[in-house]
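With one protein chain removed, the remaining protein chains of the complex are shown where they sit.
A and B are the chain letters, set down in written order, and residue numbers restart from 1 in every chain.
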Amino acid sequence: MENGRPAASEYFQRQVRWHPLEYAVWLAALLPFVLTPSHLSLASQIAITALFALSLDLLVGYAGLVSLGHAAFFGMGAYTAGLIAKHYWGEPLSVLLISGIFAGVLGYAMSHVIVRFRHLALIMLTLGFGLLLHEAANSASALTGGADGLQGFKYTSVLGFKFDMYGRAAYAYSLAVLFICFLVARRIIHSPFGLALRGIRENAVRMPAIGAPSLSHLRKAYTLAAVVAGVAGALLTQTTSTVSLEVLSFGRSADVLVILILGGAGRLYGGILGAVIYMVARDQFSGINPQYWYFWIGLLLVAVVMFLPNGILGGLSALYKKTQ
Amino acid sequence: MLSTKKLNKRFGSLVVAKDIALDLPRGVRYALIGPNGAGKTTLINLMTGMVRPDSGQIFLGGKELTSLRPEARVRQGLARTFQINTLFPQLTALESVALAVLERQGISRVWWKSLPGYREAIDEAHDILVSLHLKTVANRLTRELPYGQQRLLEIALALATKPRVLLLDEPAAGVPKDESAELFAAISGLSRDLTVLFIEHDMDVVFRFASRILVMVGGRILVEGSPEEIAGNYEVREVYLGKARHG
Partner (left out) sequence: MLSSLAAVLFDGFAYGMLLFLLSVGLSVTLGMMNFVNLAHCSFAMVGGYTTVMLMNKLGWPFFATLPMAFVTAAVIAVVLERVLYRRLYRATDLDQCLLTIGIVFISVAAFAWFFTTEQQSTRIPEYLRATLQFMGVNFAVYRVFLVVVSLAVTGVLIYSLEYTRFGAQVRAAVDNQRMARGLGINVDRAFMITFALGGGLAGLGGALAIEIIGLDPSFALTYLVYVLIVVAVGGLGSIGGSFAAAVVLGISDMAGKYYFPWLGAFLIYLVMVGLLMWRPVGLFGKR
């Protein structure tokens, strides 16, 4: 028995352990119920966006891929949830699961094509798939309602709690789903598969040289990310009882990318932090002309890329290391 | 153990491999030498599957590898290191080697269980690091390691795949003379069952650590033999060793 071995496992155990700050973050997530009870619908939006950003983090932050079309899965989940409620039944939990699965199937199918590409071809393919789905939904207006969106359905309650205009049930539901998916994501990241994804990100060339089936790993990452994104989309549909064509737009894909980078990719909480900041800011400046909003977002993007390439969490972590 | 038959490759009009026929038996330490541009790294790329040959076959332990993808060849027991460090900068040394171990064991597809639960794999990774004197830096990020230790980590990654044949591409590249001795001591300390082929330019090292030498020039194997035979070979002296005399 070599000494140093216990220390070896200890490193991995330390990674998995919950940091006290994490408890604080999740407890703070309960504050809106008490502190800002009139803004609970905004809180729901933040939770849903955070979940969406978390799903993208798996691809961008951990596997190191670029995706300009992640809204495809979000929209898939959103429309599925709407269509099931419109034509079949409106029980949220079962529909949530099914929507996630449908989005996952789409992700699995697309992944067979996408994972073989890098650089510009990858960027174009993700962009292209997103645009294709958006166009298809636009044209298939008999099914989707086209540019007017999907209407004529309603989600009334979840587990007996009514979706009212105060948004309490909606936020509780969204937060619960976010937390559960977060736990799943945390598991994935600290699993052997998560390590393999980081390996692909760090050096894609070395992976085959250690016997790793990179393409298989990437397909799995895509599928998992698609499921979570689909769940986020379905959540949006269920808490608002509408689906607009915008859920499939390039704007949504770009927004979630900005949010993730702002918070810091590859750090598990980056998407959540980014979502909070972005959505709160957008709410505060909601009177502003959208064009000017994007001016500041553009400036922010340039600043983050030039000065804070690992996002806010990355900057904080670097600052923390410096003070050690 | 590792053999090739009539391996050929050209890039346009540049012939980088011509009728390469090798047969490396088990446990032997081979040095592959030759002038720059002779095609040594390309040969390793051909054997590991990173480059597809125009014609020819590759066998490992009797099994044909020619149509297999690089990762499949690794699983058959053929591993290599890179001349330029090809490591995982933001993974620790332990994480990197553990990843290789987990890939070998097929556990890397598991996304629902945490890493600490795989004690055996982590311990194995730790043992490999210990055997290469990397124990003290196990939890340091790869990009923070000094160059010499990164070269050792290169080898650790390859060893984690439990290869039957190990191809080392200039393992001591860029390592100062005093440190390279330690590196080669580690290499010679490798299991006697393991077939090792290393590309090297330093003749002292070659004559000390290799039991057989392959000389490659212009994409062809010029000659193969024991160190004494090679040292005494007129052609080799002319083409390679003798260049220093004539300037």
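Just so we're on the same page, a residue touches a chain if its C-beta (ideal position, glycine included) is under 8 Å from a C-beta of that chain, and two chains touch if they have at least 3 such contacts.
Because the structure is a prediction, the values reported are computed rather than measured.
Taking the full assembly into account, the omitted chain touches A. Residue in contact with the omitted chain (choice from A:L257, A:L273 or A:L313): A:L257. Contact with the chain that does not appear here is found for just one residue of A:V16, A:V66 or A:L316, A:V66.
Only one residue from A:L42, A:V105 or A:L131 touches the chain missing from this view: A:L131.
In the full complex, subunit A makes contact with the omitted chain through residues 60, 66, 68, 113, 116-117, 119-125, 127-129, 131-132, 135-136, 138-139, 254, 257-258, 261, 289, 291-292, 294-295, 297-302, 304-306, 309.
Just so it is clear, only the chains that are shown with their structure count from here on.
Taking each chain's centre as the mean of its C-alpha atoms, subunit A lies 41 Å from subunit B. Taken together, the subunit B residues at the contact with subunit A in this complex read 48, 50, 69-71, 74-75, 79-80, 82, 86-92, 94-96, 98-100, 102-104, 107-116, 118-119, 122-123, 125-127, 130, 135, 138-139, 157-158, 160-161. Interface residues of subunit A, counted against subunit B in their complex, comprise 2, 4-5, 7-9, 11-13, 15-16, 187-188, 190-196, 198-199, 202-203, 205-214, 216-217, 220, 224.
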